[in-house]
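Shown next, in structure tokens, is the structure this report addresses.
One chain of protein is taken out of this complex; the other chains stay put.
In order of appearance the chains are A and B, and numbering begins at 1 in each one.
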Amino acid sequence: MFEERCFEPRMSASPPPVQVVAVIYSKIQNRSGKAAVEVKRRATQPPSEQSAAMDLKQFEADNSGSFRLASRIPDVCRTEDCCLGVDEAGRGPVLGPMVYGICFCPVSKKEELKDLKVADSKTLNEAERENLFQKLDEAQSYVGWALQILSPNMISTSMLQRTKYNLNALSHDTAIGLIQYALDSGVQLKEVYVDTVGPAEKYEEKLSQRFPGIQVTVRPKADSLFPVVSAASICAKVARDRVVKGWNFAEDLGEIDADYGSGYPNDPKTKEWLLKYLDPVFGYPQFVRFSWSTAQTLMDSKAVPVHWDDDEEDGEKAAQRQNNRSMLSYFSASAEGDRAQQTHRFFSERRLKSLKSL
Amino acid sequence: MAAKKKRTPNTQNDSWVVIAADSVTETQKPDCDPDFVKLRNPSTEEASLYLLGAGDAQLYEVKAFEEDFHSWFVGQTVQRDGKLLFVTQMDPLYLILPYMIKSGQEGKFQPVDQVVKDDEFPASSRLLRCTRSLTSLHHIAEEKEVGGLKFHRYSQERTMNWLQKKVERTIVALKKKNICVGEGVKSTTYVRVKSESDDREDTEDYLRYAHGLISEYISEELSKALLKHLGLPELKSPKETEPPSKKRKLSDKPVEAGEDYTKFNSADFARKPPKKMTAAQKTLAKVDKSGMKPMSSFFSPKTKAEKK
């Protein structure tokens, strides 16, 4: 099931290319085919017990926005030519954040990175990923990483914005932001490897133009082809797992059942959780991506309808109606019966009018 | 993706969010609950909602702020209806005025309680119980006392002076609140003849704006008479001088459009066209006319306004 909301192309928002959709679709299926990760109640695992340094406290204090977290920059990365991998975790789930990760090391250390056996991250379970992240942390003299955590609230509000900001654009901008962060931090970037989002060629061209002088390689399944991308993927996945597991519900809902499964829409546990925690007025806590069709469909059938001035059905027609009405009123000055409507602009500008009855 | 649901009409609204003058709720006597009543709106001549408070001693106007696609959260509830009602003090004289004008056509002094009567709006007679009504009737009528009884007769002169003061007070408030009165329709002649000065233009903007506001509470004829009284030329055809978005003031409507004969024929509200304003013209003479052209010039073809 394709979970990214399909938007009708509107006004300034450019329609996502069809191929893009197909690629994401296959990616999601790959990942969601895996067994659900068992998730316990939030914060059962204090950060100190976590295997390696990744301080998520600041994000947990406000998990409604976008948050960057980074390792120390290894000195050697500032002096030697480096390679960098980009990957993301949690693109498909209806719950929790999407995490973008970069990992970088000197080109000369590629083999050493490979020896850490970070390859093939998709086949790893949570414990193995934690273990590998530990190894990356131990290699901090030559391996650096940075993460951008896009909260589900940020994803929802972006995708549902008046001027729609689709997930591809959001992903590209996040990846670019992280690469730029590495450059700004003095990392001597020469090679960048990116797991694809959308058509590889187009994205590769976009990144090459954006970062002249850097050799950019965009490939589907780059995370299994290039160890530095696998490493980025591990960092991102570990962060997502930890954030989801320790999700700090900002809502005041008391004890929340944390048995929400993998967060993928086709996981029965996730579905069940979404049904259980549906509020007729507010829909969901900010842990849920409102822009996902799973959430939308459930709200459409079980929550009270909410209408916005930019809704396709209501808003545009309503706006049109209003326009028509006001245009008409300009030309019907002779209709004395309209006098009541032709209120002074002090009132019309303030949407103030007399009432006929209570 | 599920289709977006259509809006269903909100027919069962039974609650309202209100901003009301403190005096509405500050009542000493226990049996003086305020009443929302319907009275004849002096500008539209149709029913509008008002509130009579403190045992009918106070009159309030009810205006609704309403934007499409709005709802309220009030405490732990949702209120679908997104209106915000303003209940603000109102001068009862505006509502009494049309009845005075109507009876004034007979030219006789009459007891006011026989004048302010409206079968269609029974609450009208309660207007006379407002503290301000009887004490301020002299602003719109001449008074005569015979044998301890008071009789009144509508006076256009007094009314014009009263309305002019209203306009002046409104201008002060507009300036104080920094309310943008510009971009309105302007008579090019008025500005041009006077000077290049912005002040002058400003003055006309404020005057017209305030006149427009007061006109919300008086009949169209009275509004036109007030315009003359203020020394403001009527704008002949705003369509020709301004883009549509800028000509929404009712005072700017073409003269021909202002006459609805059905209204004049209605028994309740029959009224003569305003008298020639001999008295008002005296007042007019006091107004600074140094920047004004003779009336005749207003009827000569206008050139298009030159916007700065």
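Operating definition for what follows: a contact is a pair of C-beta atoms (placed from the backbone, for glycine too) under 8 Å apart; a residue touches a chain by one contact, two chains touch by 3 or more.
One rule holds in what follows: contacts and distances are computed from a predicted model.
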Which choice in "Sorting nexin-30", "Multifunctional methyltransferase subunit TRM112-like protein", "UDP-N-acetylglucosamine transferase subunit ALG14" or "Ribonuclease H2, subunit C" gives the name that UniProt lists for the one chain left out?
-> "Ribonuclease H2, subunit C"
Given A:123, A:301 or A:357, the one touching the chain that is not displayed = A:357
Which of B:97, B:160, B:214 or B:232 sits in contact with the chain that's absent?
-> B:214
On chain A, what residues meet the omitted chain?
-> 62, 64, 153, 156-157, 159-162, 250-253, 279-283, 285-286, 289-291, 295, 299, 304-310, 346, 349-352, 357-358
Chain not shown, touching residues in chain B = 7-8, 10, 12-22, 24-25, 27, 30, 33-38, 47, 51, 61, 63, 65, 67-82, 84, 86, 88-91, 94, 120-123, 132, 136, 138-139, 162, 165-166, 169-170, 172-174, 176-177, 179, 213-214, 217
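Heads up, the rule we're going with is that only the chains that are shown with their structure count from here on.
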Rounded Å distance between chain A and chain B, as computed from the means of their C-alpha atoms | 55
Interfacial residue positions of chain A with respect to chain B in the complex | 5-6, 281, 293, 296-297, 300-301, 305, 307-309, 311-315, 318, 322, 327, 330-331, 333-334, 336-337, 339-340, 342-348, 350-358
Would you pull the chain B residues touching chain A in the complex into a rising list?
-> 1-8, 16, 36, 38, 41, 43-44, 46-49, 61-69, 78, 85-86, 179, 184, 209, 212-213, 215-216, 220, 239, 244-245, 247-250, 253-254, 256-260, 263
